[in-house]
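For this depiction, one protein chain was excluded, whereas all remaining protein chains were kept in their positions.
Up next is chain A:
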Amino acid sequence: MKINKYIKKALWIAMGITVLFSAILLFHIITAKPAVYETPNLQVSRIDFKEAIDSAQAIQICADLRSIKGLTSDSIIIKRNVVVYFHNNRITNSKKVYAQLMAKRHYDAQPYILPENLASKEVCPMDQNSLGYKVFPEDQSFF
C-alpha cells in the first residue's frame, strides 16, 4: 500500500517534469524566428569558356549577360577563360542563364558543374512559393 503511494508520487513528478519540458520546447518552437538575410536568394554561378577571353569578348559577354533577367547588380567577373556571375535563384538559375546566353551568341563554353563531393546539400523541404508557406507565416519558424 505504501509502495503504491510512492509509485504514484514518482509518476506525478515524472508527468509534471514532462509537461514542463514540453511546454518549454513548445515555447521555443513558437517563438523561434528564422534568420533574415538581405538577399536570401543570391546564387553564384560560373561558365567556363574553351579559350581565354579577350577584352572585346569580355565586353560582349558582359552585355549579353546583363540583358538576361535575374542577374543581380554585383560585378560580373571575367578571368582568363572563366565568367562568374550572381543571380537571384527565384527568378532564374544557372541552366536558364547558360541557355539564354548561348541563344544570344554561339559561345564555345560549358556551365561549371560542381563535383558532387564538394556540394553542400542543405535544402528545406518547404516550398516557399507554396500557398501554405505564404498563408501561415508563423509556421515558417519551423522551417
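What to note about this one:
Operating definition for what follows: contacts are C-beta pairs under 8 Å (C-beta built on N, C-alpha and C of every residue); 3 or more make two chains touch, one makes a residue touch a chain; residues count from 1.
Heads up, the rule we're going with is that contacts and distances are computed from a predicted model.
This complex has a chain not shown, and the name its UniProt record holds, of "Metalloregulator ArsR/SmtB family transcription factor", "Protozoan/cyanobacterial globin family protein", "Carbon starvation CstA family protein" or "Fumarate reductase subunit C", is "Protozoan/cyanobacterial globin family protein".
Between the chain not shown and the residues A:Lys8, A:Arg66 or A:Arg90, the one that touches is A:Arg90. If you put the hidden chain back, the residue from A:Ala10, A:Ile29 or A:Leu42 that touches it is A:Leu42.
Residues of chain A in contact with the chain left out of this view: 35, 37-46, 72-75, 77, 79-80, 82-86, 88-90, 93-94, 112, 114-115, 118-129, 143.
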